[in-house]
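I'd like to ask you about the structure that follows.
Left out: one protein chain. Kept in place: all the others.
In this document, chain identifiers A, B and C correspond to the written order of the chains, with residue numbering beginning at 1 in each.
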Amino acid sequence: MISLDQIIRLIFFPPIFITIVFPGLIALLIVIVFLIWLERKIAAKVQLRYGPLYILKPLGGVIQTVADLLRYLFAEVIIPRRADKFSFIMAPILSFGFAFIPIVALPISSKYFAFKSDLSLLVVLALLTIAPIFILIIGWASDNKFSFIGSLREGYMIMAYEVPLFLSVLAMAILYNTLDIIEIVETQSKWVWGILLNPIAAFVFLICTFMMTARFPFEISEAEQEIVMGPFTEYTGIIFGLCMSYSYIKLYILSLLFAYLFLGGWYPIVWPFTLNPIMPGIITLIKGLIVMIIGIFLRSVYPRFRVDQTLRIGWEGMFVLSIVALILSFSLVILVK
Amino acid sequence: MSEDKFMQVLIGPQHPGSGHMRFIVKMDGDIISEFEPDIGYVHRAVEKIAESKRYIQIVPLVERPILADTANINLGYILALERLLGIDAPPRAQYLRTLLAEINRIHSHLYGLGIHGIMIGSSTIFMWCFADREIWIELAQELTGARITYSYMIPGGVRRDLPNGFNEKLSKAIAYMEERLKDYEKIFINNPVVTARLIDVGIIKKDDAIKLGIVGPNLRASGVAYDVRKIEPYCAYPEIDFDIIVRKEGDAYSRVLVRFEEIKQSMKIVKQVVEKIPSGPIINESYLKLIPPKLREKAEQTGIWKMPAIFINLKPRKGEAISRVEAGRGEVTHYIVSDGSPNPYRFRVVTPSFRNLIAFKYTMPGHRLADIPAIYGSLDYFPPSADR
Amino acid sequence: MVFSITRSLKSFGKFLRRILIRIIEKRPIRDIRDWGISYSLWPAHFTTACCGAEFAAASAPRFDAERFGFLPFTSARQCNVVFIEGTLSRKMAKAARMVFEQMPEPKFVIAMGACPIDGGIFWNSYNIVLAHNILPVDVYIPGCPPRPEAVARSIMMLQDKIKKMGGAKYDELK
Partner (left out) sequence: MMSLNELKEMIEKELGALAFKVDSEAPNLIIINVEAPNLFEVAFKLNHMGFDHVKVVTGTDYPIEKKIELVYHVSSYTNIDLAKVIIALKIRLDKSNPKVKSLVKIWPSAEYLERETYDLVGIIFEDHPKLERLLLPSDWDQIPPLWKDFKIKTEGIDA
């Protein structure tokens, strides 16, 4: 017989807890459901509307996304005749998977993590870069001109946001003298938050996050009025649900990463329950949510840039800024030593 | 995909950025090399149907294709018809027509501004414009009794008098709108992303604009000071003071600005109209005579007139008439050929959108794919009115 | 050999699909599905004629159709409602049929305005098509043009039809 105690211990076994509960699948699902609702609700608030409401009136229609998910779940899945069937189905699943995997490397606190590695920050970023490749495959497999153009745009964008993003992370790594997320957070708890140490790197990271996750004003690869739904134009049903959540997963992971790198991770308050993974988890999540909410709020302020303008911002703006951030980090390190 | 280096992209009619038409675009990489609008998706043969209808029945018919700007299109038709009938509206009716035309111009411009906003991705400006559009629609509704299909102007006058308390509501609406326009400037006009998207995009030079025969705000944004309200004043416009907004640049951004400033001008006109409006009958005396005295007495009290029965059998003289009117989107031209029967022999209406259609073909090439919605929105093109 | 395998795979797929549909059509799952669908009616961006102006007003702040979970969305593949906004011309009717066929099931049609019902003011035009001749219309909205309130009403009617009358059936069971 497995006792209750064993079950609890199994659930709180770090690799399982992190992948399944937090920051893994369950928390992810709740956050996405909440985030998409919040996105529509914030936009509605700015736009003098109510937004989704009647589905659950007392709570302002918070489960609207659940209804949308149900519809996707029970909708017919259409595979266009001219599409390459295997890659058409596999590419979104794999892109979802690779966007999700980096979660494993995210620690909850200094004593609670799935695995400890000196390079956990690098692992997260490296895994995140794999996912966009499948977007290119999607565009090819759909055999639709809008998908094709959309995935090409994504292809152009990959370089423009990834190089500055990596450089800004590198700047922080130099500053903290480590690539281990746990040590990064611990270092911050001794000094000050990273955003105060190197605000330029934080800014670059934030902008690149919005570029990477197709937030406004960089919603280039899914630009509705130009190329319908970008790479995902041909997708129906639950596979489209995967595609749609793809950018939100990336937003989720990058926001948590932002919290670890720049906002002191789980460390604003000294909490008494050291063993408990819940409290530090919540603190990290709140910090991440603030970043996510900034991201979704931009929708109601900005229209979108053109693709060439975005690339220019990436290369001429963010790239240069990230170099400046690197120099700043170097000089700080030299100054301290 | 075709074998040569060009890629043909068909945009629409089911496309978030196309409206009721199709663009046949030939792309060279990300650059448009050929652009052909394919219209006719909303062609409902207004001109042919008009030949089977009585003159008064055409009043609602011409409104339908141009749902966003019904008052102005109607005014044009009525002016042409009045020229054929040899009749004129009394001064009060002229002022009321001007009032409705300008209210309609405001909400038509808000419509255009909003659609342009959503085209380049700003859903907020779309929602705001449509929210504030409702205020003007409600004012017009108070005046005419209908939400957007007013059928307010009739030969020889208008259908209803000014309702009680209209002036207060109007001044309230103007005060509100002036505040809101400042918000619009913050979120849309001065938004860095908007300026980056629209400045120097879709330039129509002055010479080209004249050659292509563009109309309305698009023409004025290219530096041509042509406004029918000044060139050939109709209704109460000769007695009203307003400016023609002209800009030199001719790009998408200047078209937005012209529209934006014209909203302010329209509010100025509306203010003057309610100040200057003379008292008197609202239908021409020759039609008024036909109303039985008792009904007439009642109508003078309530301000709501029942149309005389003669309207169903209006028989204009044999001949033809042309009228032009500055509608929200530009100049509307109505041309009626009458053979003396109660039905028109030939009815022709050329709408501003149809005149602006040519701008697509000659403006788009050389721009990027992402500029299509930016330029399309800036032209304020309303497909049903072009197709009729 | 390969051919026969693919054919048997196909027939197996069909069989699987039929079984899945049978399971989904059972009571508790069906109710959950109908609830989800009724609050998630997404029309495709497909404006057929001038009623589109009033349709846009219906999703704008004063009337805000998004309260019902009604969100105009990009392409037919991700939507489940065809909203016929006014007259269908012959050219547009072809497009409307195509949009309808591109949509995944279960899908619905709302026809707005007098024109799709009987032609409206354009009843004697040579270039129009009545909606019921090409699409299975679920809800009609009379009016020329209907007010945005009527659009909101039509959404509620369609929700009722899905929830109470089992409107969301897959094509194979119809």
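Keep in mind that, in the parts below, a residue touches a chain if its C-beta (ideal position, glycine included) is under 8 Å from a C-beta of that chain, and two chains touch if they have at least 3 such contacts.
No experiment lies behind these values; they were computed from the predicted model shown.
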Item to complete: Give the labels of the shown chains that the missing chain contacts, considering the complete complex.
Response: B, C
Discussion item. Can you tell me which of B:H43, B:R92, B:R133 or B:R159 touches the chain that was removed from the display?
Written reply: B:H43
Response to the item:
Of B:A221, B:A299 or B:L357, the residue that touches the missing chain is B:L357
Worksheet, complete the sentence: Across B:V9, B:A221 or B:A321, the one contacting the chain not displayed is B:A321
Fill in: Candidates B:A140, B:I174 or B:L212 - the one touching the absent chain
B:L212
Worksheet item: What residue numbers in subunit C mark contact with the hidden partner chain?
Response: 90-91, 123-127
Worksheet item: Which residue numbers on subunit B touch the omitted chain?
Response: 39-40, 43, 45, 47-49, 52-53, 83, 209-213, 219, 224, 226, 231-232, 319-322, 324, 331, 333, 335, 337, 345-346, 348, 350, 354-355, 357-358, 361, 387-388
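One rule holds for everything that comes next: only the chains that are shown with their structure count from here on.
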Worksheet item: If you average all the Cα positions, which chain's own average lands nearest?
Response: C
Practice prompt. Tell me, please, which chain's centre (mean of its C-alpha atoms) is farthest from the centre of subunit A?
Written response: B
Practice prompt. Let me have the rounded angstrom distance from the C-alpha centre of subunit A over to the C-alpha centre of subunit C, please.
Written response: 34
Response to the item:
In subunit B, the residues touching two or more other chains are 15-16, 127-128, 131
Response to the item:
Expected list for subunit A, residues touching two or more other chains, is 47-49, 224, 228
Item to complete: Please give the residue numbers of subunit A that touch subunit C in the complex, ascending.
Response: 40, 44, 47-55, 61, 64, 66-71, 73-78, 224, 228-229, 233-237, 240
Discussion item. Applying the document's contact rule, which stretches of subunit C touch subunit B when the two form their complex?
Written reply: 44-54, 56-57, 60-62, 74-76, 86-87, 89, 91-92, 95, 98-99, 121-122, 124-128, 144-145, 147
Worksheet item: Which subunit B residues qualify as touching subunit C in the complex?
Response: 13-16, 19-20, 40-45, 48-49, 52, 60-61, 64-68, 111, 114-115, 126-128, 130-131, 133-134, 147-149, 384, 387
